[in-house]
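Every protein chain but one is kept in place in this view of the complex.
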Amino acid sequence: MSNRVINLLVPVISIILGLIVGAIVMIFSGYDPVTAYIALWNGIFGDAYAIGETIRQISPYILAGLAVAFAFRAGLFNIGVEGQLIVGWFAAAYVGSAFDLPKIIHLPFALIAAALAGALWGLVPGILKAALRVHEVIVTIMMNYIALHVVNALIKTVSGSYKTEKIHETASLRSEFLSNITDYSTLHYGILVALAMVGVMWFLLDKTKTGYELKSVGFNEHASQYAGMNVNRNIVLSMVISGAFAGLAGSMEALGTFGYLANLGGFTGIGFDGIAVALLGANTPLGVIFGASLFGSLKYGAGNMPNEAGVPTEIVSIIIALIIFFVASGYIIRVILNRVNKKKGAK
Amino acid sequence: MEYVIEMLDIRKEFGNFVANDNITLQLKKGEIHALLGENGAGKSTLMNVLFGLYQPEGGEIRVRGEKVAISNPNIANNLGIGMVHQHFMLVENLTVTENIILGNEPKKMGIINIQDAAKKVAEISKLYGLNVDPYAKIADISVGMQQRVEILKTLYRGAEILIFDEPTASLTPQEIDELFIIMKKLIEENKSIILITHKLQEIMDVTDRVTVIRKGQGIGTVITSETNPEELATLMVGRQVIFKTEKGPAFPADEVLHIENLVVEDYRGVSKVKGLNLSVRKGEIVGIAGIDGNGQSELIEAITGLRKVKEGKISINGKDITGKRPREITEIGLGHIPQDRHKHGLVLEFSVGYNAALQSYYHEPYSKKGIMNYKVVSEKAKKIIDTYDVRTQGEHEPARALSGGNQQKLIIGREVERDPDLLIAALPTRGLDVGAIEFIHKRLIEQRDNGKAVLLISFELDEVMNVSDRIAVIYDGQIVDTVNPSETTEQELGLLMAGHQKSEMIVVGDEVVLKEGEDPNVE
Partner (left out) sequence: MRKSKLGLALAMMLVIGGLLGACGTDKGKEKDEGATGSSEVNENAVSVAMVTDTGGVDDKSFNQSAWKGIEEYGKKNGLEKGDGGYDYLQSNDASEYASNLNRLVRRDFDVVYGIGFLLKDAIETIAKENPDAMFGLVDEESDVENVASIMFKEQEGAFLAGAAAALMTKSDKIGFVGGMEIPVIERFHAGFVAGVAAVNPDIKVDVQYTGNFDKAEDGKAAANRMYTSGVDIIFHAAGGTGNGVFSEAKERKAANPDEYIWVIGVDSDQYDEGQVGDHNITLTSMLKRVDLSVMSVAELAEKDEFPGGEITRYGIAEGMIELADSRGAIPQDILDKIDELSKKIVDGEIEVPEDPKQ
């Protein structure tokens, strides 16, 4: 087996293992795994509508994954993606509803507002880390709560109700065309924004001087300092860029999926899932697409399991977690494959 | 004569890599036997096999003529094999006795009897002339003393065969001499010793026989009195090695580095450099000799802009660089080979090519308007790989995969290629084998011959004496004396490094010693 074959086999075997263990769970709880998995498949790929909704679900995951991955590459653990996403969501929803502008200006304006809001939310932990060495994990966790409650308060102040005004058509990412070809799904142009950002991250990291510095600081702060890089500036910059990606993830919800922001009783979870997405994707831009696709598909498709196969949502959550667990532990499978390989070679 | 240990045709594989390829080592009773080899030759692997940490794929081990299977370190201990590790395994805030009995506490009804243990430690210490206080805290005693505690630990546990793993790496010349006396005393008391080292002079000084291994293969065993360092070096490296670095006379010209009354504090705010003055001119190598911790690190960090200067002034080529940022100083003409190449010299996860650009990526042609030109970076890296003989699979290989010597060559290539007026080389050969050391010394001298100023910081007296044109001795944050390498001796340097004045010393025969009434252990 060549390395390339192993690289291809690992995720496939991981998913199959996850499905098998999930099936055992279902058999023990008295549900038919075959029907359930057909329901899952149909929920993801079953028809144009399902595919549209799946892709719609993937878009914010890509951006949240990019946000986490980008910070990781610069050696920072941004747990604050959730909060940055929430402020980005609000900023986009606000700009989308409060202004009357032609689409060509309004939509980019709303997107930029979301990115800036997220960036601002990333700036704070970045500065605290750079200036005072306060650990970014603590600060970002707290910034999540601050974001949640500040945004809830802002919603009330700005709109006087539990949710913001619906955004104007000129700020919407929704597309009649995309909706039509996917049988009236809520698929919107956000996926293009997300994919464009994948390109941006790749370019930034692999082509620019800044990317070279960010990676260097991420791998070895000391050596970077010896090489005359401004470590603190890079820490702040990476948190800002990471926050901007997260803010854009929020704009997917504001300008695409929902069109408004309602009072949040708790976190959306997308930001936290972004951590897993980034790790599954090995913190590379292309890997994030893979991780986000897995998360997005499972999350959306899983909704069809109670619908079509009558499996309760609790069991569905267990199964989805199992699949992700096995994919994430692909390393173990890789080790086993290598060992099998070696034994064969020895014979 | 009987052999206490025989390792016959030992073979150890890691995957496809053969670390020990049928190596034979036979240790006679009562001898000091050197195990010589370059870094990565397989010395440690072989000793780990003997100590039960690795299981060999082939060969057999005999102890006192009997075939044994050593499947874990406890068995090795019971067979009377003890290891004095290079990195001491001592608990800093426990006493000597507590450290020695750690993991093997003598208990009476569950209560540890420290007094008895301390008495026994004191007895052993006296028998071998170790002079260790059983109640002293590890944190309070010198590195040389700590090593003796390690020796005591093995003896306390009844070791008959002692393995010393590079024991002199962190000792001062005086401490090394004392260690050798202890080793000879151990032999007198019927112990046997394996000495792992790549320092040829030590082998010549203290051992009876030498087993040489190279790239995992046993090259052979020679009797020390019938060989010489040149032959050993050739056996070890596999080719002729120019042992003493050849260099012509220096022609020092204008001053490049000028340091005046420099005061630098460490991270706790304690002054480590205390009013230091130093000058390095074009076309000379100034070596800083000193024991670790006398302000060398802080001095380098101050010159390179990594640490704040509390007081005083540093200038390069007449330009004041005090308080400037590292990159500004680099631009003024400083090259720096950091003492910790893994932590400060390289980004190990980066490729060789990326590392080659670490100090120059930010200007053209490596990057233009914020966009990197990795093609140019690769070309530059290839040039460094060729010119500086960096053995690598190519510029895309991660720096981590390179051996220490090749990593160091890469750093030197990177720094020298930038053509700096002042090159600071901090412990540039630490942990490297003779081949790499030779190469690096040549490069430093080449820089000097090209009219550059070189500041060499080293803990190895050999190196300082061989390479430098002037030696500045640092003690307690000050340059206490500057000597000419051709007019000094190791003893004299050692005493200066320990804080003594030249006026306290007299020459007796070939030896420089302290005048009567001066205690050599005073610090």
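Order of writing sets the chain letters: A and B. Residues in each chain are counted from 1.
FYI, contacts are C-beta pairs under 8 Å (C-beta built on N, C-alpha and C of every residue); 3 or more make two chains touch, one makes a residue touch a chain.
For clarity, every value in this text was computed on a predicted model and none was experimentally measured.
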Neighbouring shown chains of the undisplayed chain, as defined at the top: A
Residue touching the undisplayed chain, where the options are A:Ser251, A:Thr284 or A:Asn304: A:Asn304
Of A:Phe99, A:Trp202 or A:Phe258, the residue in touch with the unshown chain: A:Phe258
Residues from chain A at the interface with the omitted partner, ascending: 49, 53, 57, 149, 152, 156, 161-162, 166, 184, 186, 253, 257-260, 262-263, 265-266, 268-269, 300, 303-304, 306-307, 310, 313, 317
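Simple rule for what comes next: only the chains that are shown with their structure count from here on.
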Rounded Å distance between chain A and chain B, as computed from the means of their C-alpha atoms: 48
Residues on chain B engaged by chain A in the complex (per definition of touch): 15, 304, 306, 325-327, 330, 336, 338, 343-350, 354, 357-359, 361-362, 367, 370-372
Residues of chain A touching chain B in the complex: 207-213, 215-216, 219-220, 222-229, 342
